[in-house]
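Only a single protein chain was left out; the remaining protein chains are all shown in position.
Here is chain A:
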Amino acid sequence: MADSTEVPIRESETPTISIAVDFYGGLHTLFGKGQHKLAIPAADKSGNPATIGFLVTHLCETKMNDPRTELFVLDGHIRPGILVLINEADWELEGEEAYEIQSGDNIVFVSTLHGG
């Protein structure tokens, strides 16, 4: 985890970052649609920069319109078998959950779990 930002952040004026989040491979059904343009908080509640780990929780809390959260998250982590691409690159190349999201990033979630 990166150091927390020095600037104290108040709930009311939390800065946001704009990103694009896409869901493929059946995941779109959990989030209403495939393509989302989002403004997410730039930092979590303790002031740490928004990471993929934070985004996943944020998506579950604010965007998922299906009660079956276990199809996306298992034990607090992205469900094994769901691929995450950060600007087209496998998240394993980018630090996985610890990757700090930048403005303009494109985050893609692709499920491999649906039938073929």
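Going forward, a contact is a pair of C-beta atoms (placed from the backbone, for glycine too) under 8 Å apart; a residue touches a chain by one contact, two chains touch by 3 or more; residues count from 1.
Note that in this section contacts and distances are computed from a predicted model.
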Which name from "Exosome complex component MTR3", "Trafficking protein particle complex subunit 2-like protein", "General transcription and DNA repair factor IIH subunit TFB5" or "Cytoplasmic tRNA 2-thiolation protein 1" does UniProt give the chain that's left off? "Cytoplasmic tRNA 2-thiolation protein 1"
Note that chain A touches the chain not displayed via residues 24-26, 29, 71, 79-81, 83, 85, 88-90, 92-93, 95, 108, 110-116
